[in-house]
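Below is one structure. I have some questions about it.
With one protein chain withheld, the remaining protein chains of the complex are depicted in position.
The block that comes next holds chain A.
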Amino acid sequence: MSNPPSGAASFVKTSVKQPYIWAIAALVLLLIINLIKDPSYLGISVNAVTGDLSGNLIDILRASAPIMMIAVGMTLVIATRGIDLSVGSVMAVSGAVSMEFMHDAGDGSLGSALMAIALALGISAFLGLINGVLVSIVGLQPFITTLIMMLAGRGLAKVITSGQNTSASNEFFRWIANGTVLGFPVVFVIGAVIVALVALLVRRSALGLMIESIGINPKAARMAGIRPVGLLIFVYILSAVLAGVAGIFSTASVMTVEVAKTGFSSEMDAILAVVIGGTSLAGGKFSLTGSVIGALLIATLDKTIVFLAIPSSATPAFKAIVIVAICLLQSQRVRALFSQRRARTSTPRKEAVSA
């Protein structure tokens, strides 16, 4: 960052300083544990029957895609000192809208799939707009606003499908979640492209800087001429649209929307991914890369629990231990302690701490 980049070495150097280095370490550790259990864990083979690539890594990439979507949206919202608790419900609404539409269309054509996607994303964006307007113009607390949207959204999903789990059949829609492109799962490819676009948008323009400035000090930002209203509405809409994409991903994988289950407690996964990625919940500086790594870690953790056959009653505890360990390692104090031990002359890096 500060010194001119000289290839991989500098990349490694800057990465090591990032708070999400521990998340990467944990990710590698989990993969190693799986490898010890089964040396062929990382192997990827071609499935003789379906012709697709299959393997545990592919499964992890596929499972991480929806979490990645909501985590990226959540990162930007959190950077503005907000929070979006409604992502899980928006996922359910988006899934319900698309499934209900395709169920009624019933022709399984590409056209109805695209129409369903457009409709789902449109309604998601509208829910995001409501969040954004309530937070920025009306001035409600983000927590309360999105909490209301979380309850209302799930209710809306239930209304759309009249409380039933709705299934539909559509080859293209199914392919989104289950197909592969050049060996990679389509969901992951779409997810990666969307993340790259968002990253380009916020980092190659002043947008990211402005979002950070609102989070670090809203007053100073306003005095510097940054108008928060539009920015806040933008991040909430973006978060909701990304949640809509996640909803499409997760319903497409089984071609069923389960109104009570789709996206249930996904907001927690998203917040977790953001925190693991090193973005402070107090707002300000954010790291999209970190959140993506957080999402990958959560997916790997979920898969590892099943792969190691950890009894279901112990899974929450196992998950908690891993996450607490990562958060501990990331905390300023523990990191400061480490660098003192190493007797470094450099002072511990200061993060933008607000409030």
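As a convention for this text, a residue touches a chain if its C-beta (ideal position, glycine included) is under 8 Å from a C-beta of that chain, and two chains touch if they have at least 3 such contacts; residues count from 1.
The rule is simple: contacts and distances are computed from a predicted model.
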{"item": "\"ABC-type multidrug transport system, ATPase component\", \"Monosaccharide ABC transporter substrate-binding protein, CUT2 family\", \"NADH-quinone oxidoreductase subunit K\" or \"Sensor histidine kinase MtrB\" - which is the UniProt name of the missing chain", "value": "\"Monosaccharide ABC transporter substrate-binding protein, CUT2 family\""}
{"item": "Chain not shown: contacting residue from A:V28, A:A260 or A:L328", "value": "A:A260"}
{"item": "Hidden-chain contact residue, picked from the options A:K158, A:K285 or A:K319", "value": "A:K158"}
{"item": "Touch with the omitted chain, as defined above, among A:N56, A:S98, A:S213 or A:Q330", "value": "A:N56"}
{"item": "Selected from A:L110, A:L197 or A:V306 as touching the chain missing from the view", "value": "A:V306"}
{"item": "Residues of chain A in contact with the chain not shown", "value": "37-38, 47-50, 54-56, 59, 63, 151, 154, 158, 163-165, 167, 178, 250-251, 253-254, 256, 258-262, 264, 302-303, 306-307, 309, 311-313, 315"}
